[in-house]
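My questions will all concern the structure given below.
A single protein chain has been omitted; all remaining protein chains appear in their positions.
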Amino acid sequence: MQIDLNSDLGEGYGAWRMGDDAAMLDIVSSANVACGFHAGDPRGLLETLQQAARRGVAVGAHVSYPDRVGFGRRPMDVAAQELTADVIYQIGALQGLARAAGTRVTYVKPHGALYNTIAEDARQGDAVIAGIVAVDPALVLMGLAGAPILDRARAAGLRVVAEAFADRAYTPSGALVSRRLPGAVLHDPDLVADRMVRLAAEGVIEAADGSTLQLQADSICVHGDSPGAVQMAARTRQALRDRRIAIVPFAP
Amino acid sequence: MQIDLNSDLGEGYGAWRMGDDAAMLDIVSSANVACGFHAGDPRGLLETLQQAARRGVAVGAHVSYPDRVGFGRRPMDVAAQELTADVIYQIGALQGLARAAGTRVTYVKPHGALYNTIAEDARQGDAVIAGIVAVDPALVLMGLAGAPILDRARAAGLRVVAEAFADRAYTPSGALVSRRLPGAVLHDPDLVADRMVRLAAEGVIEAADGSTLQLQADSICVHGDSPGAVQMAARTRQALRDRRIAIVPFAP
Amino acid sequence: MQIDLNSDLGEGYGAWRMGDDAAMLDIVSSANVACGFHAGDPRGLLETLQQAARRGVAVGAHVSYPDRVGFGRRPMDVAAQELTADVIYQIGALQGLARAAGTRVTYVKPHGALYNTIAEDARQGDAVIAGIVAVDPALVLMGLAGAPILDRARAAGLRVVAEAFADRAYTPSGALVSRRLPGAVLHDPDLVADRMVRLAAEGVIEAADGSTLQLQADSICVHGDSPGAVQMAARTRQALRDRRIAIVPFAP
Partner (left out) sequence: MQIDLNSDLGEGYGAWRMGDDAAMLDIVSSANVACGFHAGDPRGLLETLQQAARRGVAVGAHVSYPDRVGFGRRPMDVAAQELTADVIYQIGALQGLARAAGTRVTYVKPHGALYNTIAEDARQGDAVIAGIVAVDPALVLMGLAGAPILDRARAAGLRVVAEAFADRAYTPSGALVSRRLPGAVLHDPDLVADRMVRLAAEGVIEAADGSTLQLQADSICVHGDSPGAVQMAARTRQALRDRRIAIVPFAP
């Protein structure tokens, strides 16, 4: 048995730091690296990519709406042609930096509001898919497990990877519980670790109402934006390994 | 006999236009395409690259300091590591867009204040060279004919291309007359065309004091940022062809 | 009889020009001046404000979402506290420049997607109102004639000004015909001028279906982003004056 662990990295900007990339690169098998639109300056990104290369961690392009002050978290009504070109630009930029760092980009994970929007929205989803296909159709798209975007991407010829979130509650139908609702985010490291072991081993996760849910996930997203988050991610990693579930990149 | 004609293109930004890319792509053999740091948004750049691809015009990455409001024209004291990473990021972004447009980046021409600074400044020049080498050592560096940067790049293993400026006056030693001095910029299309024919045919240009100067140039820069500029560029192109000097990209 | 004519000015950015501010300042009585978020760099804005001051044209803050590459035309889901602070920042910046130019900001007109969103959306509308009140409750809010935002602003204690668009078709209920529909934008200068004279004189405008509509408007928006637009604006001005309708700022 095996699964991928991914985390959002390279999210500093100039003099500003965010998270502990070095610590997380010892935990995850795949790094979603910012591309400059919501976070990440070239020099900082290059350093994160060099660290990822040294540890053999797979690299994905964490593409975003162009909204640095909003950290890519604010929905934007971007035209399809703009979005496609924005995705191409960001992937290309990260590919250049990855090449310089001795590694390469193997997948694309949209960030924040773009991630959430394209899970369901066909117009923006197709624009993102078109951007990926135009740069390199061998790139894998990482998206929300169970969401329509994965089917659309597969239909367009892309390989896809379904992602689950370690610290988020799920509805009985497999959607994430909205962050605006109580209990949406889980804070108990042991509970989170147990849930992820079960997910990886059995393909099952307990929903917020206590029912169980089939969820096919190839990768688990863990966070590193606080010391507590790093510890939770490390705890999840350890629990998986204790159950002899290998943590390996999904990407080829 | 042959020579390359190049021009700065893709210099709009969002709703703002600059120059007439379509007209210039019918005149030049090489397009220095902005990379987003001084000008160029992804969608507009993609369109310019698609037009260049259709016409078989070679594409160069017109990398800049990160200074959009100053259009990359203001000297900045950027640290070497920052500059190297900025160059990599910009080349990568344009490579991604070029791939999507069915073409590829074959050379790099620094823009504006960066171009002028690295002509002489070894620290920034070496940082730019390091960025190019890190992305792809097969990329050609275009620089000011006669300037030390060309030797430094050659020593680092890069192929270089020496550039002359169609509408600029030269000092007897081969430098450009400063824009702050009268007569620095030439406005007579016939005079400009005659000078460029002589340069291409004989490797000679008349300096501002009337003396003649040996100048080895592989490419001639023409501008397209006004209707008059486009006409001057077209006039130069015609004069070269009338003398059976082929206008072809230098790049492989 | 009198009416105000307004236009969007100061919309260049650095090396990029847009429209002909000098020409429009001879036509309008009120200038909606960009504040840097969708367009306008400080130096260019200062020049526009100096020209407005010399001609006695009233100055409004043309506040926007923070989206320069999208020219403020893309809807964004900005949190209320962010939007309020963004509005305050922009008004303050323009007030500083206006003071330096010997004039002052008397009103606020939201730009582009923000203008359209707050016409109906109470959450964003209230956030904009809160920003204006926090800086200076004597500032006037300019908004779409007939839209709910005007009532909300009045209820918050602001003076408001209702605006009509010279070159736009109206639905029978007084809304603007969507730009996605044919006929949404009018191109005949004489027709536009006649409509605006009737609007100013009788408070009536003909809707797209031929019916007539009562529309109370204190100000008419004209555009200056093309030579044809400037001519149309001048034609409207002349038609109003021919009918002895004075063109004067609404602002105190």
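Letters are used for the chains, namely A, B and C, taken in the order the chains are written, and counting of residues starts over at 1 for each.
Throughout what follows, a contact is a pair of C-beta atoms (placed from the backbone, for glycine too) under 8 Å apart; a residue touches a chain by one contact, two chains touch by 3 or more.
The structure displayed is predicted, hence computed values, not measured ones.
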Check your understanding: Among C:L25, C:L45 or C:I205, which residue is in contact with the omitted chain in the full complex?
Key -> C:L45
**Study point:** Hidden-chain contact residue, picked from the options B:D21, B:E82 or B:D136
**Key:** B:E82
Review point. Of the residues B:G44, B:P66, B:G92 or B:G125, which one touches the chain left out of the display?
Key: B:P66
Practice item. For the chain that got dropped from the picture, name the residues of subunit B it touches. Key: 66-67, 69-70, 74-79, 82, 113
**Study point:** Absent-chain interface as seen on subunit A, which is shown
**Key:** 12-18, 39, 41, 68-71, 73
Study note, to complete from the structure: Across the whole complex, the chain not displayed is touched by subunit C residues 36, 41-43, 45-46, 81-82, 84-86, 88-97, 99-100, 131, 134-136
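By definition in this document, only the chains that are shown with their structure count from here on.
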Point to revise | Same-site or different-site touching of subunit B by its copy subunit C, using the half cut | key: same
Exercise for review: Take the average of all CA coordinates in subunit A, do the same for subunit C, and state the distance between these two points in whole angstrom.
Suggested key: 42
**Study point:** Gap in Å, rounded to a whole number, between the CA centres of subunit C and subunit B
**Key:** 41
Study note, to complete from the structure: Multi-chain touching residues of subunit C, meaning two or more other chains, are 69-70
